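One protein chain is absent from this view; the other protein chains keep their places.
Right after this comes subunit A.
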Amino acid sequence: MEKNLTHIALFAALIAVLGLVPKIDLIGGVPITAQSMGIMLCGTVLGAKRGALAVLLFLALVAIGLPLLSGGRGGLGVFAGPSVGYLIGFPIAAFVAGLIVERWTTAIGVSAFAGAVVGGIVVLYAFGIPGMAFVMQKSMPEAAAMALPFLPGDLIKSVLAALITQGIARMRPEALLSRA
């Protein structure tokens, strides 16, 4: 019981810290924040249930007024803004990513990449795009076009999340709860 609680709490803190890290420069100097990678890692490392709970705990702290979203955003306002769909999708993305790693017991790097792409991109965009369409009153294709520029960065983050999960599987095999 204590172990579940502390893992959920520590990974909620990890998502926050990955959003506070100023930026990670990709090839070509494109700055991206690592926060959505934190969402992916919650699922691929902690598994579906604990991963989703860690993300929910993180969102609860954002909602009650801590500026933990990347760029120092937070408070209730972010839930009324154009990103609301992504925020709603965060815990579900982590859940799906975790579920794929738990169920598809192939090489950890492969299933973690699949989990990160399906959870962190497909599922997340499936919530994020309708959210933007609703708040900005655009059609779905228009909102999808606005989300498109983020796709390459998110694909790179999926690769990194898979590599990191694989690294954890080597460094701390007993701590990889998604495969426990």
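Observations, loosely collected:
We take it that a residue touches a chain if its C-beta (ideal position, glycine included) is under 8 Å from a C-beta of that chain, and two chains touch if they have at least 3 such contacts; residues count from 1.
We adopt the following convention: contacts and distances are computed from a predicted model.
Taken from the listed names "Copper chaperone PCu(A)C", "Ferrous iron transport protein A", "Energy-coupling factor transporter transmembrane protein EcfT" or "Putative membrane protein", the protein name that UniProt assigns to the chain not shown is "Energy-coupling factor transporter transmembrane protein EcfT". In the complete complex, the hidden chain is touched by one of A:76, A:107, A:126 or A:151, namely A:76. Residues touching the missing chain, restricted to subunit A, are 1-3, 5-14, 16-18, 20-21, 24-25, 34, 37, 41, 45, 57-58, 60-61, 63-68, 71, 73-82, 135-138, 142, 146, 160, 163-164, 167-168, 171-172, 175 (touch as defined at the top).
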